[in-house]
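Here the complex is missing a single protein chain, while all its other protein chains stay put.
Lettered A and B in written order, each chain numbered from 1.
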Amino acid sequence: MRVSPRQFWRRQPRLLRIIVTRIALIVPQMFGVTLIAFLLIRLLPGDPARLILGNFATDESIALYHQKLGLDKDVWTQFAIYLGNVLHGDLGTSPFTSKPILDDLADRAPATLELILFAVICTVGIGVTIAVTSVVKKGSAFDWGARAYGFAAGALPDFWVALLLVFFLYYMLGWAPAPFGRVDMMLTPPPTVTGFLTIDSLLAGDFEAFRSSAGRLILPILTITIVNAGAVTKMTQTVFAEIWAAPFVEQMRACGVPERQIIRAALRNSLPPIISVSSFILGFLLGAAVLVETIFSWGGLGQYAVQAVINSDYAALQGFVLVASAFILVVYSIADILYEVVDPRIRT
Amino acid sequence: MSQSSEAPIVELDGLSVGFGDKTVIDGVDLQLRPREIFGVVGETGAGKSVLARAIIGLLPTGGRVLAGQVRYRGQPVSTMGPEDARAFRGGKVALIGTNAKALLDPVARVGDQIARVVRSHERLDKRAATARAVALMREIGINDPERRARAYPHELSGGMAQRIVIAMALAGNPDVLLADDATLGLDATVQAQVLESLVERSRERGLSVLLVTHDLGIVRHYCDRVAVMKAGRLVEVGDVEPFLAAPANPYSRELLDAARARPTLQRPLAEDDRPPLVSVRDLTMHFAVPGSVEPIRAVDGVSFSIAAGETLALVGESGSGKTTAGQCLMRLLDNTDGRIIFNGRDITDLRENAFRPLRRNMQMVFQEPYVALNPRWRVRDLLAEPMALIEPMTSAERARRVAELLEAVHLPTALAEARPHELTAGEQKRVGVARALATKPSFIVFDEPTTALDIRVRAQIIDLIRGLQSQMNLAALFITHDLNSVRSLAHRVAVMHLGKIVEQGSTEAIFERAEHPYTRKLLAAELPVDCEPLPPGDIAA
Partner (left out) sequence: MPSDAPIRSSFLRPALVIGLFLLALQLIAIIFAPWIAPFSPIEANPIDSLQTPNAIHWLGTDELGMDIFSRIVFATRVNLLIGFAAVAISLAIGVPIGVLVGYYRGFTGALVMRFFDFIQSFPVFVLGMALVAVLGQEIWSVVIVLCMLFVPMFSRIVRAEVLSLRERPFIAAARCSGAGDFAIMFRHILPNAMTPVIVQISVSIGMAILLTAGLSFIGAGVRLPAPEWGLMVSSGAQQMILGVWWVALFPGLAIVFSVLSFALLSDEAKRLLDTSRPGVRR
């Protein structure tokens, strides 16, 4: 019997089907993101040549610069050139650092990734724990506290919380290290393996560097966690409370299943939305890290973007927007895959 | 089947339960004896479900015992410590609830869910517990249990899910089962099979069963004793047969009367050759399924016609395509093939704008009363909306017409200002009927008008429709799975199965001399209050 492509597809394992579908979606999405990153920067008012060369540049030098950047061609040709360059890994060169933008971004990415990955783990871990405890102990003082926190946290500006933490924990109490970078400037940073200073210093067996880099992470992570765990708490409370009141939970109780097992089953049911919210927070933090990085002189992608804005370095900004969107796209795709994997009800 | 000599297993002693300042159960005394099947009947809000939950010690949030106690083999349930209470639930007394699909963990395999319960009551390793789960599934009548055990709940039919829930209830080897409207919402044939195996297992294992239900037919067919519950009290308790023959309490009598079928419609069918008002030829409705070449053939070549003033019942179980057929008729769905002729005019290909003027002559009463009414609108506006189809009216005329409509469906005119959520289910249904009558149509599609209603409300709606039929010379398509109401409402019956009409004929002919095996199976699964029960062999067929 002949097997149609559709039948062949349906016979593949579920996990494979989910992953292939998602990866196939990334390509057009990446194209769209590139297009919009291009249009946003290119179609907005302001002449990059004039910005770079200054107000006293002659018309000839500007025309020459236009030619160099390909700005004398029409928009779609420009986009085609841009797209071709991006595909070759060429995001242009920053006139301010005089280095390829991709190299600049690659240098700074590990700092930001280390910060936001650890921050997301803390945020989600703490948020979910608070939410589950408050739902299970509904009506207790803890529940009230958790709900008040979930509420208030959403109103906190992260940059302000960071400043308060610096004031109290560094200036007043002296518990936390100074908000100047990822590791004490007196120390030699460990050789780069992963780019994460905490992990690299452990790999190098340099415990002093580890202590310093881990210590420097405390305040920024604390800031991000305090501000964002509230949202996770609130969301998980809603989802988990609904599941906790579901007939099947009551049924398990009526069958005499121990409470610990019921919590586990309910948590398993809340997993899909928790996965989505974690990925959303991870994506959101990449943008929000701008503020925290600035305050703690983190030297990551966020600060690079701020510099690009201040210097009107559009090529660098465009590169950052593109890389950041690509990162978010990948995170969301992974989340989508996990989401479908943990929920057997989704037909693929 | 009186066994008064034996000590009761479960005993309720003056039990009262309240929510806030409202008393939901009010001084209930009840003894559940060993090996008996005890029915508790009542309407929505009578407190039946709370009663079952009070016995197992799991009142819904906000509920508390006000007075009295529940004793299991002499021991008050309230004195058990948390661990004992846990072992008691499922280990001694188990609960089977309504809507089995919601009672199963959607992301766990059903075999694992049963095994989870087994391991909560016995120290077993995972493999042994799974083996036990498979054995329980086989015991409760599931074919190929090894394979089924690996299924997720959404892959199961309603009847199968209900069997899984029963297996879960049996997993802790309890000696009392509380079945709380366990077969509500299942198709009649499935309901009969599930109840049959539930009762059979219970008799085999020597369990006592408390069967909470709103269906007197179930009581008649499966119970030894019965209690009638009203507003938190037991108004009558007794053996089933004398109760059905002569209920002592007036409320019980009212319930029993309401459950009985009305006499067949008086007006004999006009046998002349009038052209039919509605005529459907080879109606076909296919739905494309994403990811599959084969469409779902919801309606697959259906033909019927309805004369003016005549009611045709379209009978079938869920998934038979009867509602889809009705929606095609009302042009809510674009049928794939076939013709629909109304009053001599082919309406199959009319565009919505061209068809709208015809809507005044064809109306529909929707299935679920609540969701078919816009929750933000007042009854007044809901009833006035279709009047725009007739002719321009002043607001005074419209108000008068609204009042007339409310009167026609026996609702107080004051309800015109109410919003749907302020109405009872019966009132919502009446508003739905009134809305369909607003344009004085000559033809109405009634989609499951008696489903999910309490016994007495259901009887009232049946009487209302009967009244309308005779007063207004209304033609109707009556879509239902409730055979009892078909007897009371239809001149003719068409039986639908898997998208096709398998048999068509006058109501008497179908009920007395059904020919198609499916029709017979359907009739056999009915549990009427007032006919002799059929031998069990027929039900299983």
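Assume contacts are C-beta pairs under 8 Å (C-beta built on N, C-alpha and C of every residue); 3 or more make two chains touch, one makes a residue touch a chain.
As the structure is a computational prediction, the values presented were derived from the model and not from experiment.
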In the full complex, displayed partners of the excluded chain: A, B
Residue of B:20, B:82 or B:392 in touch with the missing chain, whole complex considered: B:20
Hidden-chain contact residue, picked from the options A:33, A:135, A:221 or A:335: A:33
Option from A:91, A:113, A:146 or A:291 whose C-beta touches the chain left out: A:291
Option from B:256, B:340 or B:364 whose C-beta touches the chain left out: B:364
Interface with the unshown chain - residue positions in chain B: 19-20, 22, 24, 44-45, 47, 49-50, 60-63, 327, 330, 332, 352-353, 356, 359-360, 362-364, 366-368, 370-376, 385-386, 388-389, 419, 421-426, 432, 435-436, 438, 454
Positions on chain A contacted by the hidden chain, ascending: 29, 32-33, 36-37, 40-41, 44-46, 151-152, 154-160, 163-164, 166-167, 170-172, 178-179, 283-284, 286-288, 290-291, 294-295, 305-306, 309-310, 312, 314, 317, 320-321, 324-325, 328-329, 332
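In this text, only the chains that are shown with their structure count from here on.
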Cα-centroid distance, chain A relative to chain B, in whole angstrom: 50
Parts of chain B lying in touch with chain A, wherever the complex brings them together: 56, 58, 61, 86-91, 94-95, 97, 99, 102-108, 116-117, 120-121, 152, 154, 165, 168-169, 171-172, 291, 293
Touching residues (chain side chain A, partner chain B) in the complex: 6, 10, 245-248, 250-259, 261, 265, 268-269, 271, 342-345, 347
